[in-house]
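One protein chain is absent from this view; the other protein chains keep their places.
Moving on to chain A:
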Amino acid sequence: MAEPLDDYIDAVAGALALPIEDAWKPSVRANLAVTLKMARMVDEFPLPDETEPANIYAA
């Protein structure tokens, strides 16, 4: 059965010209699943529209 993230991984790898061998895919998929879980946890947190990102820049 196809893994749900595999199509996404293939598409992004193609768009970014990243070579991903089949043997690496389970590990990439596992890492991406953890990262997206972490990202969703942040995404769920409501922030005011006016919130500035914390990146540092000074003109």
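The definition used in the following text is that a residue touches a chain if its C-beta (ideal position, glycine included) is under 8 Å from a C-beta of that chain, and two chains touch if they have at least 3 such contacts; residues count from 1.
Everything below uses one rule, namely that contacts and distances are computed from a predicted model.
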item: Omitted chain (choose from "Porin family protein", "PTS sugar transporter subunit IIA", "L-serine dehydratase" or "Amidase") - UniProt protein name; value: "Amidase"
item: For chain A, residues in touch with the removed chain; value: 8-9, 12-13, 16-20, 24, 27-29, 31-32, 34-36, 38-43, 45, 47, 51-56
